[in-house]
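One protein chain is absent from this view; the other protein chains keep their places.
Each chain carries a letter (A and B) given by its place in the written order, and its residues are counted from 1.
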Amino acid sequence: MTTLAVPARARARGAANVWAFVRRHVLAFYAALFFLYLLLPIGVVIVFSFNQPVGKFNYTWHEFTFDNWRYWNGVPGIQSAITLSLEIAALASVIATALGTLIALALVRYGFRGRGVTNLLIFLPLSTPEIVMGASLLTLFLNLNFVFGFWTILIAHVMFCISFAVVSVKARLIGFDRHLEEAAMDLGANEWVTFQKVTLPLIAPAILAALLLCFAVSVDDFVVTYFNSGSEVTFPLFVWGAARIGAPPQVNVIGSAIFIIALTAMLLNVAVQTRRTKGAVTE
Amino acid sequence: MTQSQFTRQELLRRGLAGSALLTVPGLLAACGGSGSKSAATSTGAKQQLAKTLHFSNWTLYIDVNNKTKAHPSLQEFQQKYGTHVDYVEDINDNASYFGKIQGALSRGQSIGRDIVVLTDNDRYLSLMIKKGWAEKLDKSAIPNIKNLVEVQRHPTFDPNREYSLPWQSGMTGIAYNDTLTGPVLSVTDLLENSKLKGKVTVLNSMGDALTLVMLANGDDPTKVTDKSFNAAFNRIKKAVDSKQIRQFTGNDYAPSLAKGDLAAAMSWSGDIAQIGNSHIHWSVPKDGGALWTDNMLIPKGGNVYTASVYMNYVYDPAVAGLMEAGDPKKNITGIYYIPPVIGAKQAALKLNPSVANNQLIFPSAKTLSRVHLFDSAALNNQKYLTQWQNLISG
Partner (left out) sequence: MKWFHRHRGLMPYVMLAPGLAFLAVFFLVPLGFLAYQSLESGNIDFGYAFTWSWGNYGSAFTDYRPEFVRSIEYAGIATILALVLSYPVAYWIAFRGGRWKNLLLLMIVAPFFVTYLIRTLAWETILSDNGVVVRILQHLHLVSPGGHVLATGTAVIAGITYNFLPFMALPLYVSLEQIDHRLIEAAEDLYASSWKAFLKVTVPLSLPGVVAGTLLTFIPAAGDFINAQLLGAPQNHMIGNVIQSKFLELTDYPAAAAMSFILMGAIIVAVAAYARAVGTEQLSGTAV
C-alpha cells in the first residue's frame, strides 16, 4: 500500500481543525478511562498486598502493613509453588525459544515447499482453546503411562510456547537483511561463523523478546497446567486452591512482585529499543 | 548467572529421573514406584522412617499457630521422629482430587503422597479401597488404634479398618451472617425464602446436600429411593432455576460468607468455628443434618511404615487434644471438627475448655442423634451421580 504515492497536502481547513481538536481530546479522555479500567484490578492487587486483614480474609481494607512482603513465604506451600513455576518457566522459555527461533529463521530466510503447512501448524496451537490443549495432552499422557508432574508440565508449556516464540521472533525479523549474511559468506565465512558473527547479533533482540514472552505466558498458565500437573503445584494452581478458602495477602504479594518484575523488564526492553531506533535514525 | 547453573543441575537431576520414567514405564508400573520417590518405598527401608512424609489434606484442617502459620503438631512430630511432614492442602473436594490422582493410580504409579484424606459420604473413598489403590495399614506400628471411638470401628467400606483411619468427623448444617439476615435455621428458609434470593450457596457434595433436603422433605437419607431422590433433587433444581442458589461450593463458601456476598450457606461445622467471626452462626437444621467422616488412606506407592507411625501419633489422646482444641495461650487454633480419638476431650479440657465444651466439636449423644449418614448405595448410583453433576456444573 505504500506504493500508492499520495502527495501530502497542507491545506488547512478551519472546521476540520476544530473537529480534529475535539476528536483528539475526546479520544485522549476516553483512553485515560480505558487505562483506568485496565489497570484498576492491578491496583487492587497491589494495594491489598499491603493489607493487614481482620481475621482470615483479605477482602476489606483494614490496616497498612509491610508484614506480607516481609513474610512473603509465610504461607505453607507458596514458596515451593513459586519456585516450581519459575523453574518451569525458565526451562520452557529457553527450549521453546530455541525451537521457535529456528522455525522463524527458516520461514524468513528460505523459500521452501510446505510453508503453508508450517504456518498452519504454528497457528493452530494459538487458535486452540487452552482447555482442549490441556485435555488432549492429558489423554496422551494417560494413554502413554506418563507420570504426571514436573515433566508433563514442562512438555505442555514448551508446546504452547513454541508458537508464541515463532510469531514473536518472526515479527521482528521481517526487516531482516539477507544481504548481510550473503556478504559474510562471500567474504569466506562458513554458515556457522556467519550465524555466530552476523545472524545472531542481528536477531538477539528478537530472541530476547521471545524469551520474555514465553516466560510470561508460562508463569501465568493455569488451564493446561491444571490438567497435566498431577500432584505438583505451580503458583497459579496454588492461587486456585487458596482462593477457595480466601487467598492470603501473600498471594497478592507474589502477584504484585511478578507484575513489577515483568514490567521493569519490559520497560528496559522498550527503552533499549527506543534508543536503538533513535541510533539507527541518526546514523 | 547462578540461575543458569541452578537450572542445569536441576535439569540434569530431573533429566536422569525423567528419562528413566519415560523409557521404562512398564517396569515402574510393575514395582509401583515413581522416580525419586520410589527410593523411600523400596522394601529395604521398610522399618525405617522416611525423611519426609507427604501428606495431602483438605484446607483449614489442622492445628495452626496464628503468628507463624506453622503447624505445631507437625513440628512436634518432626522433633520426635525426625521425619519432616510435607503438608499440602490440595484437596478441595473428593471428586476433583480423585480425578487428579486416579490416572496415576490406575497405572500402578505412585502419586507422590503417603497419606491422603477422603470422605465417607462420597463414593471415592470406597472406590479407592475396592480398586486396590490403597495400601494396607501397618497395624503393628499403630498400637494407639485402641483409642478409635467405637462407632468408627466397622464402617461398611472397610469393615476391619485395614486400609483407613478416621481423621475427623463433621456435621453438615446451615450457617448465616447475622448482619445480612435473621436466623436461617431450616432448609426451607435456605432454599425458598425469597429474601435470601441469590445470597445462598449449597454444597456441591451430593451426600451432604441431599441428606439435608431429604430430611426437610420428611424422607430417610440413610435409605434413598428413586422417589425420595427425585423429590430432593427437584427441590434443589427449583431453587437453582429461581436463582435462589448462587453457587454450589466446596469450602469456598467461607470467604464469601465472611465478606457478605452470602447471607447463608449450607456448610460444615468446623469451618464456621474456625472463621472466628462473631456474626456468623452455624446450626444443625430444624429437621436434622448430615454426619460424615474424613478418612486417612495410604495411596499405593506411599510409605506404609512412616504413614502408619504418623497415624499412631495422631491417635495419641494428648496430640489429638491439641490438634482439636488448639491452645489459646500459645496462639494456636485447632481443627474444631469432631475428633475420633477417645481421650481427646480430656486433653482438650486442659488446653482450651471453651472448645472442649463446645457441642459442635465434642457433641453430646443428643446432638449426634440429629445428624445422619447418607445411603452409601446411592453414592454409587451412576444415574444419580450424573444427574447431580449436571445440576451443579451447568
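We take it that a residue touches a chain if its C-beta (ideal position, glycine included) is under 8 Å from a C-beta of that chain, and two chains touch if they have at least 3 such contacts.
Here the structure is a predicted model, which means the values were calculated and not measured.
For the chain missing from the display, the contacting residue among A:V94, A:V147 or A:I162 is A:I162, taking the whole complex into account.
Think of the hidden chain as still there; on chain B it touches residues 93, 95-96, 98-100, 102, 127, 198-199, 240-241, 243, 245-248, 259-261, 382, 385-386, 389-394.
Contacts to the hidden chain, counted on chain A, fall at residues 1-2, 4, 6-9, 11, 16, 19-20, 23-24, 27-28, 30-31, 34-35, 37-42, 44-45, 48, 59, 99-100, 102-103, 105-106, 109-110, 112, 116, 118-133, 135-140, 143, 155-156, 158-159, 162-164, 166-168, 170-171, 190-192, 213, 216, 219-220, 222-223, 226-227, 235-236, 239-240, 243, 247, 251-252, 255-256, 258-259, 262-263, 266-267, 270, 273-274.
As a convention for this text, only the chains that are shown with their structure count from here on.
Chain centres here are Cα means. That of chain A falls 38 Å from that of chain B. In the complex of the two chains, the chain B residues touching chain A come out as 3, 7, 10-11, 14, 18, 21-22, 25-26, 28-29, 34-35, 56, 59-60, 68-71, 87-90, 92, 100-101, 103-104, 107, 109, 111-113, 250-252, 254-255, 258-259, 275-277.
Residues 55-57, 59-60, 74-77, 87, 90-91, 138, 141-142, 144-151, 230-231, 233, 241, 243-246 of chain A touch chain B in their complex.
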